[in-house]
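One structure, as structure tokens, below. Some questions next.
Every protein chain but one is kept in place in this view of the complex.
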Amino acid sequence: MSPIGVSDEGSAPSVPNAIVRRRALAHRQAGGPEAAGYRNAGRGYDRDMGGYFGSYALVVALFAIGVAIVAGALSGSRLLRPSRPTAEKLTTYECGVDPVGEGWAQSQVRYYVFTYLYVVFAVDAVFLFPWATVFAAPGFGMTTLVEMFLFLGFIALGIVYAWRKRVLSWT
Amino acid sequence: MNEAVPSYLSPTGQEIVFLLLGAVAVGSALLVVTTKQLVHAALWLVVSFGALAGCYLVLTAEFVAWVQVLIYVGAVVALLLFGIMLTRAPIGRSPGLDSGNRVVAAIVAVATAAVLVTVVIDGFRTAYADLTPGRGTAGELGSSIFRNWVLPFEALSVLLLAALVGAIVLSRTDIRGR
Partner (left out) sequence: MPEERKGRHVMAGVLAADPTLADFGEDPLWIIVVKAVMLFLFLALGVMFGVWFERKLISRMQDRYGPNRAGRFGLLQSVADAVKMGLKEDILPSAVDRVLYLLAPVIMVVPAFLAFSVVPFGPVVELFGVRTPLQLVDLPVAVLFVLAMGAVSVYGVVLAGWSSRSPYALLGGLRSAAQVVSYEIAMGLSFVAVFLFAGTLSTSEIVRAQEQVWFAVLLIPSFLVYVVCMFGEAARIPFDLPEGEGELVGGFQTEYSSSLKFALIMMGEYLHTFTAAGVAVTLFLGGWRAPFPVSLWEGAGQGWWPVLWFFLKFVLTFAFIVWVRASLPRVRYDQLMSLGWKVLIPVSLAWILLVAAVRNVVVNEGDRMLGIGLGVIIVIGVLAVWMRFDTVAQRRREALGAQVEAEPEEPSDERAAGGFPVPPLDLPHYHGVSRS
């Protein structure tokens, strides 16, 4: 369940929608009058079912076509190109000298730390996006701004800590 | 969302897609724990997360779906991959991956799944949520978070900070505990 479905505050503003089948009991949805004001702020968020699934069906179709084209090109060139493998050809190239030992380098912990920082900041950015879209809508403003200040303040503490511990310098 | 009512004998296209994606998610999750190659396990996890994102999409939660791709597929699995490459795990198959606690692990997994399924089915029973496109956009989510869910949102920042500090302390061997 998304948080929208679970929270309850008034009934959902009715979206004109003839395509959605209404079966069993409809779930109460979040939003309420304020959210309705936000939605009517001149933007067409009330896409219908066909539009929503149509868009994503198109994305899936594009994905399938892309994979098909690439796979087709790869297998097509297999029919055309010569293939005369020898043992020397099939050795790993590396830097031109015959490889020594196993082709395996244990990676450094700093890659892990940077990816960890990425996770934290990606979560941060993902919360900034919805915040940025509703920020200018009526009913938000100062409170929302202060909330985000607090949130970013904690995150900034994290990056300052990393900075002080010299994790951010690539040594 | 949860199809527990016997009257749904003619599922809609969305429900069929949803079930198929769910099957993909569970199947690839099983492959994660059964494959013999560590990196392949991480990649099967990508498939599983991707199928889950597809489930969200079918439920018209588009923002959550792409966040799932960005955070879980993009960031968390990359973190796992770097974690694997940090170890001395061999490249090919690792025959020693099977633990002796297989049976116990399986029991724990099945029991957890049983509890979750029971709770979900018991909690929603015949509840049927209409799929309304536009309910899962960034704006809707934002108005929900910053109206009703502010405290969890702020708590999350503290959690992230704690996790970040922990990771830094673990990675820096020269920071000593007292």
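Couple of notes before you dig in:
The letters A and B name the chains in turn, as written, and every chain counts its residues from 1.
What we mean here is this: a residue touches a chain if its C-beta (ideal position, glycine included) is under 8 Å from a C-beta of that chain, and two chains touch if they have at least 3 such contacts.
Remember, it's a predicted structure, so these values are computed and weren't measured experimentally.
As for the chain not pictured, it touches subunit B at residues 39, 43, 46, 62-63, 66-67, 69-70, 73-75, 78, 81-82, 85, 91, 134, 137-139. Although one chain is not drawn, its touching partners on subunit A can still be listed: residues 16, 18, 41, 43-48, 50-52, 54-56, 58-59, 61-63, 65-67, 70-71, 73-74, 76-78, 80-85, 89-96, 99, 103-105, 107, 111, 114-115, 117-118, 121-122, 125, 128-129, 132-137, 141-142, 145, 148-149, 152, 155-156, 159, 162-163, 168-171.
The rule is short, and it goes like this: only the chains that are shown with their structure count from here on.
Separation between the centroids of subunit A and subunit B, computed from CA atoms only, is 14 Å. Residue ranges of subunit B in contact with subunit A, taken from their complex: 1, 5, 12, 14, 56-57, 59-64, 67, 70-71, 74-76, 78-79, 82-83, 85-88, 90-91, 126-150, 153-154, 156-158, 160-161, 163-165, 167-168, 171-172, 175.
For subunit A in complex with subunit B, the residues that touch the partner chain are 1-5, 7, 9, 12, 15, 17, 20-27, 29-31, 34-35, 38-39, 43, 45-49, 51-53, 56, 102-104, 106-113, 115-120, 122-124, 126-127, 129-135, 137, 140, 143-144, 147, 150-155, 157-158, 161-162, 165, 167.
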